[in-house]
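One chain of protein is taken out of this complex; the other chains stay put.
After this line comes subunit A, so read on.
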Amino acid sequence: MYDTTRSEADVSQQDIKISARNVQVYYGDKHAIKDVNVEILDKTVTAFIGPSGCGKSTFLRCINRMNDTIDIARIEGEIRLDGEDVYDRRVDPVQLRAKVGMVFQKPNPFPKSIYDNVAYGPRIHGLARNKADLDGIVEKALRGAALWNEVKDRLQEPGTGLSGGQQQRLCIARAVATAPEVLLMDEPCSALDPIATGQVEELIDQLREQFSVVIVTHSMQQAARVSQKTAFFHLGNLVEYGDTNDIFTKPRDSRTEAYISGRIG
């Protein structure tokens, strides 16, 4: 179902979407991310794996500056999106987050109707000229999140009334509706059952055609199934980054090997 081998040839020709240089993150005195350098490709699924507390989510949240909301967090280094440093003083994080969407660990739909959940982003960014336009965007986003057929008859019902898997797909639709260039997913399946997980994974594979997807996951199987590139984090360090196939079949670092064989984690 997920063709990870195919990527090998494509990747070399693909553009670099995000490039991180010497990124350091401190939470107060704690050095959470230590000198991370990574290049994330466009139209590719990149998985961040590693044991709990290794900094993979922290690094993910640096990309769309969600760490700005944490007072004690301090970030050094640069993260370039299409060559522009997102930590440049002139960058407005609000504008950045419209380009870099995010899906969270726990499904967190707004306590509003399904329609309003999806329409919220386009509304605040002025993406629709009129109601019909907005309806179109909502439908497209819900179709993109493979949710349209399940909810098309009850768009005005509250989004919180959906099942967990549907809620998470609604959150993906909400993120997709603002037409982002990068989609960050922070353990999107950790609160879902296997069937819902399968649906979301399938969805991620489709989303890759439109934009770059970065997914943090605890499950190595999931990383192997959905991603073309994998980065292994350990104790705040980016230990190894490469093609998913290589990471899981012939890891170069002993720590990576220990992790994927279940000895640390």
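Convention: a contact is a pair of C-beta atoms (placed from the backbone, for glycine too) under 8 Å apart; a residue touches a chain by one contact, two chains touch by 3 or more; residues count from 1.
Heads up, the rule we're going with is that contacts and distances are computed from a predicted model.
Per its UniProt record, the hidden chain corresponds to "Phosphate transport system permease protein PstA" from the list "Phosphate transport system permease protein PstA", "Biotin carboxyl carrier protein of acetyl-CoA carboxylase", "Glutathionylspermidine synthase family protein" or "MarR family transcriptional regulator". In the complete complex, the hidden chain is touched by one of A:53, A:111 or A:136, namely A:111.
The omitted chain makes contact with just one of the residues A:26, A:87 or A:120: A:120. Only one of A:81, A:102, A:182 or A:260 touches the absent chain when the whole complex is considered: A:102. Looking at subunit A, the residues touching the absent chain are 64, 66, 69, 71, 94-98, 101-104, 106, 108-111, 120-121, 124-125, 160, 171, 174-175, 177-178.
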